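Here the complex is missing one protein chain, while the rest keep their positions.
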Amino acid sequence: MSHNSFGHLFRFTTWGESHGPALGCVVDGTPPGIALTETDIQTWLDKRKPGQSRFVTQRREPDQVEILSGVFEGKTTGTPISLLIRNEDQRSKDYGKIKDQFRPGHADYTYWAKYGMRDYRGGGRSSARETAARVAAGGVARLVLEHILGKDVAIRGALVQIGNREIDRNNWDWSQTQQNPFWCPDAAMAAQWEGYLDEVRKAGSSIGAIVEVVASGIPAGLGAPIYGKLDADLASAMMSINAVKGVEIGAGFAAAALSGEENADEMRMAHGSAGANAAKDGKVEFLSNKAGGILGGISSGQDVVVRFAVKPTSSILTPRKSIDIEGHEVDVSTTGRHDPCVGIRAVPVGEAMMAIVLADHLLRHRAQCGFTN
Amino acid sequence: MSHNSFGHLFRFTTWGESHGPALGCVVDGTPPGIALTETDIQTWLDKRKPGQSRFVTQRREPDQVEILSGVFEGKTTGTPISLLIRNEDQRSKDYGKIKDQFRPGHADYTYWAKYGMRDYRGGGRSSARETAARVAAGGVARLVLEHILGKDVAIRGALVQIGNREIDRNNWDWSQTQQNPFWCPDAAMAAQWEGYLDEVRKAGSSIGAIVEVVASGIPAGLGAPIYGKLDADLASAMMSINAVKGVEIGAGFAAAALSGEENADEMRMAHGSAGANAAKDGKVEFLSNKAGGILGGISSGQDVVVRFAVKPTSSILTPRKSIDIEGHEVDVSTTGRHDPCVGIRAVPVGEAMMAIVLADHLLRHRAQCGFTN
Amino acid sequence: MSHNSFGHLFRFTTWGESHGPALGCVVDGTPPGIALTETDIQTWLDKRKPGQSRFVTQRREPDQVEILSGVFEGKTTGTPISLLIRNEDQRSKDYGKIKDQFRPGHADYTYWAKYGMRDYRGGGRSSARETAARVAAGGVARLVLEHILGKDVAIRGALVQIGNREIDRNNWDWSQTQQNPFWCPDAAMAAQWEGYLDEVRKAGSSIGAIVEVVASGIPAGLGAPIYGKLDADLASAMMSINAVKGVEIGAGFAAAALSGEENADEMRMAHGSAGANAAKDGKVEFLSNKAGGILGGISSGQDVVVRFAVKPTSSILTPRKSIDIEGHEVDVSTTGRHDPCVGIRAVPVGEAMMAIVLADHLLRHRAQCGFTN
Partner (left out) sequence: MSHNSFGHLFRFTTWGESHGPALGCVVDGTPPGIALTETDIQTWLDKRKPGQSRFVTQRREPDQVEILSGVFEGKTTGTPISLLIRNEDQRSKDYGKIKDQFRPGHADYTYWAKYGMRDYRGGGRSSARETAARVAAGGVARLVLEHILGKDVAIRGALVQIGNREIDRNNWDWSQTQQNPFWCPDAAMAAQWEGYLDEVRKAGSSIGAIVEVVASGIPAGLGAPIYGKLDADLASAMMSINAVKGVEIGAGFAAAALSGEENADEMRMAHGSAGANAAKDGKVEFLSNKAGGILGGISSGQDVVVRFAVKPTSSILTPRKSIDIEGHEVDVSTTGRHDPCVGIRAVPVGEAMMAIVLADHLLRHRAQCGFTN
C-alpha cells in the first residue's frame, strides 16, 4: 500500500512539493523494448505547463523532464523509469501570516490536522504541481497502449463547462480543442468563455468547470469484477486530481432519470460500412453509448467516456472567515498569482490518468486472459 | 492485487455467484478484542435482503450469515473473519435462449468478451447478490469504527431521487428513512414515489435513482495525499457497486458552477454552544459544507457526504435489439422477477462501503500518525 | 496488504482456526477456461492429511474440499474460487491449564503478546491445519501452470534429512518418495528413519527435518528485479510455513564456502542429445546448477531447487519451564496426539507453495512481457 502510488501492473509513484527543489515519479511495470525519449514525455508536459495563457497561473516553469533510469539505447528495459522535473520559479518570499492561517476550502487545515505540521510554501504536497508527474507518467502509458494495441488508440480531453456555461454538443469538434486556451471543442463557447473568464480573473475570483475525457480504440475486455472494475479505477483516478468533486461514466448522473428502455445501449452486427469503416463489418456495433463504454466494470469496445467536476480554487482575493493554527479567528485573502479556473489545466491531467488506468488494465487483462493483438 | 478485494488495512475479499451454493467474504485486519456476533451483522443484512416490498426483486433469500472464523469467545481475535451466506432461492430453471443472448446494458456481453465464457445463471458473478457480502463486511467495519472512535459515529444512507423526482431537502428527516420502503428522508416524496414506482413495476420497466450517504462523528485527519485520498477511495468504493454511473462528494458536480467565494467553507471557533453542543465550544466550526467533509483528500471533521447515481436495471419486459454469442441479431426481453429500481437496495450497500472505507482509513491513519482517541 | 493473503496475480487468502467449524481459502486471478473439479484438488489434500501413518498426528480429518464458487460447467470462469474444508475431529475437551500457559517454542506466547488474547484450542490460527488451505490452492496453481506451460511441468518434494540423518544423494529416486511414509527419495535412509522416528515418537519427543522441493519444466524469464525476485518470493513462501526456520536456493548456505570458479554454472549449447532429449538440441544447457535455477531473481530454465529447515514441534512430553498469562512460573508438557516430525507433512505444503509462487510469477511475466507458449 502506498498513498503516493497509483496502478497495479503499470504503476507509478510520485513525490515532490510545490516549492522543493524538484518533483518526479517512478514508473514501474513498463514492457521492455518500447522506444522512449524525453521528447515523447515533454510533448504532454508542455500541454499542462503553467503560464501559457492569462487564464492560468503565471508561475513560470519550463517543466523539463529528465529520464534518469529504465531506458537503454533509446528503449525501455522493463526496469523502473525515474522521471525528474526541477522546480525553477518557486519564489523565495516572506510567507508572513499565510504560514499560520488556513485558506477556507483548502487542504491547509486538513494537512495540519492530520500531520500536526505542514509545508505551507505554495501548498507543499497538496499543490497541483504534483500533476506534472502524472502527465509525465501518462506519456509513458500512452506508449504502452500503442505498443500493445497499435496506433488506433486515442485519448483526448476537453473542457465542456465553465461556471454554468456549457458547450453545445452539436458543435463538438476535437480539432477546436487545439485552437483555444481552454481545450474547448465548441468554438462559439470558447469565445464566450474568454470574456467571462477575464471578468473572473480581474475580480480575483475563481470558477469551477467540467472536464470530459474520451478513449477510443480500446478493445472489449479491459477491467474486471468486482473491485477491479475499470470504472471504479477511473473514478479513483479522476477523484485523486486536485479540486475534483465528482466523476461520472457515460450518462452518469443523468442515468438516474432514465428508464431501462432509454438506458439500454442496443446492439447489432455492423454491415455495409463504407470506406474507412469497412473493417468494422461483421463486428459488434452499439446503437448508443449511455454506458460510456463500460458494462459490469469491463470495457465493451465502445469509446470510454469519463467526466469530472472541478471546483473553483480557494485562492481568491475576497476575504473569507477562517482561523489560524492557534485558534484565532482571522480573515484570509490570497494575493499574487493564481488560477481563475483550475479546470483548464486539469484537461491534460485527466487524459494522463485515463491513459494510466487503461495501460494498467491492459496489462492486468493480459496477465489473466493472455491477450494478444 | 486482487480484483475481488477492497481496502488495505481493513480489507475484505468477496466470492460467490448468484446461483452458486453460497457467497461470502473474508474480512482481514480487524483489531482484536471487539465483541462480534452473527446478530451484529444480520441486522444490516436484513436491511438489504430481497423481497421486503413489492418495489424490489421477489427472490426470497433469508440471507443468514454464519461466522466461520476469526471470533473466539464472542470477540474478534485479529485473524481473518470468514462470513458465509447460503443461496436458497436460486431456482433451477431452463435458461433457454438467455444463456446465449446478451441483455443490452448488461455485463452479459463484456464478461463473455473478456473471459470467452460466462456463468449465465442469474448474472453469475455480476449479480447484485455479491453486495450481500459487502453489507456483511460493512457490519464489521461499523464495529471497528465504534471500537476506536466511540459511539458517536453514525453512517446513514437515503434515497434522494428516483427518475426525475427529487426530494425536498427542507423536509429531510432521518427517522423517515426507517418508515418507508425507499429509505426516503422526505415523507411527502416517499408517498409520491409509491404510486410512480407501481407504474414502472407494472409496465415491466425500470428507473434510475440517486443515493446519498452521510458519515457523522468522523475526526479530522483520515485520508492521505495523493492516491490515498479519502474521496478517491470513496469514489472507487461507490463506483464498484452494481449499476452505479456517477459519484460525487459534497457539492459535487454543482461545484462546477460555483465561484471561489461561494465554494469556500468558512471557519470559526465554536463558542456559546448550548446544551448537547456545549462540548463543541473551543473547537473548529465550519459555516457550510460544500466540501462534503473532505479537503485535499483528508477528512475535515465535518460530515462526510457522498452521493451516487444508479442506472435503471437492464432486465425489462420491452424487447430491445441485441445479438447472441454467435453474432445473430436477436430481440431480448426479460420476464420473471426483477427490480424496478435497484437504487433502493443500493442504500444499505452504500452505507456499508462508507463504513469500510472509513474503517480502512482510520487504521491507515493510526499506522502513520499514531491516532489515539 | 493482507496478512492472510499470498501472491499478486495468482493470489489466495486463507482463513480458519484449528478447532473452528471449517477452514478454507479464496483463490483469485485464475485464468478462465481451465477444467477444475474437486478431485483435482483432493488428490493433493490426500497427500497432506493427518493420520496416514504413525509418524504424524493421529487427528482424523477427511479434509474433503468443496468448491463454492468460480467454476461453471466444470471450468474456471476467471472469478474467485472459494474452497471450503470442514473440521471434523476438533475434539471438544477440557483445556484445563493449557489455556493459560505458554508452550516454550510455540506461538502461544507471541499471539497473546500481540493480541492480548488467543484462541487456545489446538493453537487456533497458528495451527498447521491452515496448510490444508495452501495445499488446496496449490492444486489450482498446478493447473494454471499446466494450462499455460503444458504437461512438462513437474513440482515434486522430498524429505532429505531428519535429525542429523541425511539421505545419500546418490540414491535419489523420485519414485521412492511415493513408497514410504516420509516422502524419502532414498530407500535405504527411509528404512533407517522408520526405527529412529519410532524411538522419538515413543519418547514423546520430536525432531527437526529438511525438505527439498524441485520444479522442472519452468521456462527462463520468470521472476523480476529487485523485490519481485523469484527466490525472494520462494523464501517468503517457505518461511511462512509453520515451524520453518531457514530457506535456501540451489547451493544455498554451502555457497558461502565456494570460490567463484566452483560456483559458476557454465553454459553450452546442447547438441547430439539422443532419444527423449533430442528436443533440447540447439538450446542452452547448463553444466551444473549451483544457482538452483535462479539468477538475478529470474528463472534460468534449469530446475528450480528450494530447501527449507523445519524445527521440531514444541508439543513434547518432557516438562519445560514456562510461565502462564498471569506471570506465574510453571512447567509445561503436552500429552495427547502430536507430530513427532512435522517436517513430513511439510513436504506437500512446500510443493504447493512452489506451485503458487510459480503460477503467480508466470502471470506477472505474461503481463509485462507478453509470454505465449
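Each chain carries a letter (A, B and C) given by its place in the written order, and its residues are counted from 1.
Assume a contact is a pair of C-beta atoms (placed from the backbone, for glycine too) under 8 Å apart; a residue touches a chain by one contact, two chains touch by 3 or more.
Please read these numbers as outputs of a predicted model, since none were measured by experiment.
Though it is not drawn, the left-out chain touches A, B, C in the full complex.
Among C:35, C:113 or C:188, only C:113 touches the chain left out of the display.
Screening C:35, C:188 or C:269 for touch with the missing chain picks out C:269.
The omitted chain makes contact with chain A at the following residues, 1-5, 8-9, 11, 13-17, 20-24, 26, 28-29, 32-33, 66, 68-70, 72, 75, 77-82, 114-119, 121, 124-125. One chain of the complex is left out; on chain C, the residues touching it are 1-6, 8-9, 14, 102-107, 109-111, 113-116, 125-126, 130, 161-164, 200, 205-210, 220-229, 231-240, 245-269, 282, 284, 287, 290-292, 294-301, 309-316, 318, 320-323, 327, 329, 343, 364-365, 369.
Taking the whole complex into account, chain B touches the unshown chain at residues 1, 9, 29-32, 78-79, 148, 224-225, 363-364, 366-370, 372.
Methods note: only the chains that are shown with their structure count from here on.
By the residue-number overlap criterion, the interface of chain A with chain B counts as same, with over half of its numbers used by both chains. Seen as a C-alpha superposition, chain B sits on chain C after a turn of 180°, to the nearest 5.
With centres defined as mean CA coordinates, chain C is found 39 Å away from chain B. Contact of a single residue of chain C with at least two other chains is seen at positions 1, 9, 29, 32, 78-79.
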